[in-house]
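Missing here is one protein chain; the remaining ones are kept as they sit in the complex.
For chain A:
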Amino acid sequence: MPLVNIDNVHKYYGDNHVLKGIDLRIDAGEVVSIIGRSGSGKSTLLRCINGLETYSEGGIIVDQMEVTDDDSQIRKLSKSVGMVFQHFNLFPHLTVGQNITLAPKLVRKLSAEEAAETAREVLQKVGLQDKFDSFPGELSGGQQQRVAIARSLAMRPKVLLCDEITSALDPELVGEVLKVLETLATEGMTLILVTHEMNFARDIGDRVIFMHQGKVWESGEAKAVFANPQTPELQTFINAVL
């Protein structure tokens, strides 16, 4: 049984048919990059995987749980699926430590000590153990995004969804975030990334999904897809971004 099973998913925004029958199976430990033009439906697909967006038809099963927008289901899913956003979405009124410990305490019912212990561990992993008591506003964009990754990791997810997590960063800060992702990948974390970092998708990713007009247009082993695109649409896209 794959960790993420997406079965013939359709989604409409009004009359706009944004996902046209997506089928996708992702196994534990895979690093999958979803690439494509803006408007191709890649972010929408990612947001469907943890219930942030509803879908109209088909089914999504993650870690043997059906994805619905039901409150209790979303709470259960949060223990298996983490998400990191383009704009970090850290809680600005809480310290880094509080940002990370809040959900483990409320949702996973950890004690304050256990949660703090977890927070220190995940901060260590992203190389920010000295920022426990800082506020997000005091950190650089790259550091904030690493805290956001740590916050997701503290929930012990089985899969991490990354929605263009380096797109809002200054170029010189992109590297430190990608390095964290690379570490996670080598440790066996399942990653699904919507990304414009083509080098990362090619070198670190196992598989690349090229989306076009709401469909999985082309997919395959990462290096092969870039080296040998089969469709003119992917050819054009690769020429435009590389």
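Please note the rule applied: contacts are C-beta pairs under 8 Å (C-beta built on N, C-alpha and C of every residue); 3 or more make two chains touch, one makes a residue touch a chain; residues count from 1.
One rule holds for everything that comes next: contacts and distances are computed from a predicted model.
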{"item": "Listed names \"Amino acid ABC transporter permease\", \"Acetolactate synthase small subunit\", \"Sarcosine oxidase subunit delta\" or \"Lactate utilization protein A\", matching UniProt entry of the absent chain", "value": "\"Amino acid ABC transporter permease\""}
{"item": "Residue among A:H10, A:R37 or A:K79 that touches the chain left out of view", "value": "A:K79"}
{"item": "Identified contact with the non-displayed chain, of A:N89, A:Q213 or A:Q230", "value": "A:N89"}
{"item": "Interface with the undisplayed chain - residues on chain A", "value": "50-52, 71, 74-79, 81-83, 85, 87, 89-93, 102-103, 106-107, 148, 151-152, 155"}
